[in-house]
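Dropping a structure here in structure tokens format, bear with me for questions.
Omission of a single protein chain aside, the complex is shown with its protein chains in their original locations.
Chain IDs A and B follow the sequence of writing; residue 1 opens each chain.
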Amino acid sequence: MNSNAFNKFRSVFAHVLLVILSFMCLFFFYILFINATRSHADLQKGFSALPGKYFLTNFMNVANDGTFPMIRGILNSLIVSGCSAAICTYFSSLTAYGLYAYDFKLKKAAFTFIMAILVMPTQVTAMGFLRLITKMGMYDSLLPLIIPAIASPSVFYFMYSYLQSSLPLSLVEAARIDGSGEFMTFNRIVIPIMKPAIAVQAIFTFVGSWNNYFVPALVIQSKDKMTVPILIATLRGADFMSFDSAKIYMMIFVAIVPIIIVYLFLSKYIIAGITLGGVKE
Amino acid sequence: MKKKLVSMLLVGTMVAGMFAGCGGSDNGSASDAGTNADASEASDAGDADSGTADEGSDAAEAPAGDEGKVINIYSWNNEFKERVEAVYPEVQETSSDGTVTTLKDGTEIHWIVNPNQDGVYQQKLDEALMNQADAAADDKIDMFLSETDYVFKYTDAEADVAMPLKDLGIDPDKDLSDQYSFTKVTASDANGVQRGSTWQCCPGLLVYRRDIAEDVFGTDDPEQIGEKVKDWDTLKATAAELKEKGYYTFSSYADTFRLYGNSIPQPWVTAGETTVKVDQKIMDWVETSKEWLDAGYYDKSVKGQWNDDWNKAMGSASKVFAFLFPAWGIDFTLKPNWDGGDGAWAVTNPPQEYNWGGSYVHACVGTDNPQHVKDIIMAVTGNKDNLMKISKDYTDFTNTQSGMQDAAKDDSFGSQFLGGQNAFTYFAPVAENIQIAPLSAYDQGCVELIQNAFSDYFQGQVDFDKAKSNFETAIKERYPEITEISWPE
Partner (left out) sequence: MKRKSIDYSKWGYFFILPFFISFFVFSLIPLADTIRYSFYEYYRSGIKEIGPNFVGMENYVSLLKSDMLKYAGNTFILWIIGFIPQIVIALLLAEWFVDARLKIHGKQFFKVVIYLPNLIMASAFAMLFFTMFSTNGPINSILMNMGLLSKPIDFMGTVFGTRSLVGLMNFLMWFGNTTIMLMAAIMGISPDIFEASELDGCNSFQRFFRITLPLIRPILAYTLITSIIGGLQMFDVPQILTNGQGNPDRTSMTLIMFLNSHLKSKNYGMAGSLSVYLFIVSGILCFIVYRMTNGKDDKGGR
């Protein structure tokens, strides 16, 4: 039973490594939490392992700051990220399916094209993007943060890979024979099969959009449309007049809590989805 | 065929549904919170009908009754807003979130606050200034603020964005005669036309820890400590004494930069030229900084300012003896970072007179509220009573020569944080001796980048020549029109 002993050793090793990695991941959040509960003066004294008593004070400081509409910001971020995740995954699946399931003249060209733009860093077009949306009258609105998510080459590529591995075309043929319309087939049959992939990508898109600073900072001007990262930058940029590191820690804390909740809620679904997912060949 | 059509319809509705779904939630939320925006849009529309006469007439000559309903003020924090609320008699109330202040005649001040960090404030202000001509009357910028480091960019006569005070009906020579003259020079363009005004004046002092003074020199008396730091040579000898007992004189080389940098005799870039001239004074700073850092007079772990290490250097656990701060520095930086009781710090004269900071208020060309703007500028920067009130309430060193001399003698201006010491006694003479360096539009970048480039040199990461070339690269990156950098021999 050599292999058993070997597996045991591997198992121990795996656990040790996992614990170390988890410690590394959680340690930073722990420090963040601790620092969010201490006052600026406490923080000046150096690090402490125990939380302080200023959690509520710091929270109220952040929440009541008028130049800094936190609740509004979180709401805006939720809207932008939620819509982005929804349309991004839906349209990427649609595109992937379109290219996977149908044979048409420009198929190859379209695919190559998307693969080519897969690499385009968003920053490259930022300058022109800003000029364009100003002309379109979408400057300082949330729409330009959402609509471009329709075309996300990398999500498309993931969906396409997933379709390749889990959707036999025979299934589509079968649906056609049953009299299902093309669009119906996509919504009723393909989408459910792609659920795990959609869930994974929805999370990634959501998180990416939630954390995006570069584009929103260019587009958004007015306070009531600001998203969380812009607000954090605002707080950080608030100079000596309101310098309070406890407030900064608190804001980071507040900024990541909603997303952690969303994640914890979705993670179960995702992992279950992955285990169930995939049409067996 | 029919089937196809139906499915196409289906696709259409699906897609439309998707859009409607997203758009819907978006719209809904926008209108929830966006009543503000809606309201202002509506008022815009109203204005367009009634206010066409506005456009034709010269804004400055327009009678007060004809003024716009909204005063837009650009700034980077609440400092100015608090001052206006405190002393402008027309203020009725400010909304709970602090974004709109209503005046007694119904005019609204809209505060547009953007962080100074990373140049965001200037970016947004520049954007708005470029659109100023096309903006609707109530969207036009009426006032904006600038800092000493970049005030020149906006007072530039050619740029013509800050209105000459004369055009507003303020005569700087008469109405603002009690202001410190260097602040007036700073706010003027190259032709000497004053285009801004400030309520504060930022003479700097040396703030030191009494307990360390007691330990090293046997006394914490500001007079005697003042003797020990009166000029650079004396201070150097003092630094050695402090070192002996294990203390640092200052936290880092960045602390002393203002003293050198603000006393350069020629501007970084002469108007009309594209050469950055690094002054001998700056190189003196480089030399001294390297020497002092190597000698252990600065805390090696502190690199620059406005970071955590710097903040910690102001805490009770730190070994740093002194900081160089103007009034705002003591109140807003040192005080929150000090974790001990009051009376632990004291101020005395700095080794060299200097000025650090200052926010200038400008009326923006194209404003539709010239009367209000004039009144606000006069109330906040040109009224002695108001300025004294600001000094008392916010411990600003305000821009009134006679007032500050009074304050220097008035014990009621003693600071609780300084254990009752009256800092104005020390501020006032410094303010009178400040020689402000000639400004250029490139000051902010030069000041920031030269410190950055040489910081690597101080820490031994690069040699002297590499630091120089790093500065050259960085400055050309920041200002594409710069063609040459000249160094003193």
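Convention: a contact is a pair of C-beta atoms (placed from the backbone, for glycine too) under 8 Å apart; a residue touches a chain by one contact, two chains touch by 3 or more.
The structure displayed is predicted, hence computed values, not measured ones.
Touching the omitted chain from chain A are residues 3, 6-7, 10-11, 14-15, 17-18, 21-22, 24-26, 28-29, 31-32, 46-47, 91-92, 94-95, 97-99, 101-107, 110, 114-132, 144, 147-148, 150-151, 154, 156-158, 161-162, 164-166, 176-177, 182, 186, 196-197, 200, 204, 207, 210-211, 213-214, 228-229, 232-233, 236, 245, 248, 252, 255-256, 259-260, 263-264, 267-268, 270-271, 274-275, 277-278, 280-281.
Interface residues of chain B facing the missing partner chain: 8, 11, 15, 118-119, 123, 126, 129-130, 153-154, 156, 158-159, 161, 300-303, 307-309, 312-313, 441, 452, 455-456, 459, 461-462, 466, 470, 473-474, 477-481.
Going forward, only the chains that are shown with their structure count from here on.
Our note on geometry: chain A versus chain B, Cα centroid distance of 37 Å, whole angstroms.
Residue ranges on chain B touching chain A, taken from their complex, read 3, 6-7, 10-11, 14, 18, 21-23, 25-26, 29-30, 33-34, 36-37, 76-79, 95-99, 111, 113-118, 120, 124, 306, 308, 311-312, 314-317, 328-329, 332-333, 336-339. Residues of chain A that touch chain B in their complex: 40-42, 44-46, 66-67, 69, 72, 75-76, 79, 82-83, 86-87, 90, 141-143, 146, 181-184, 187, 217, 221-225, 233-234, 236-245.
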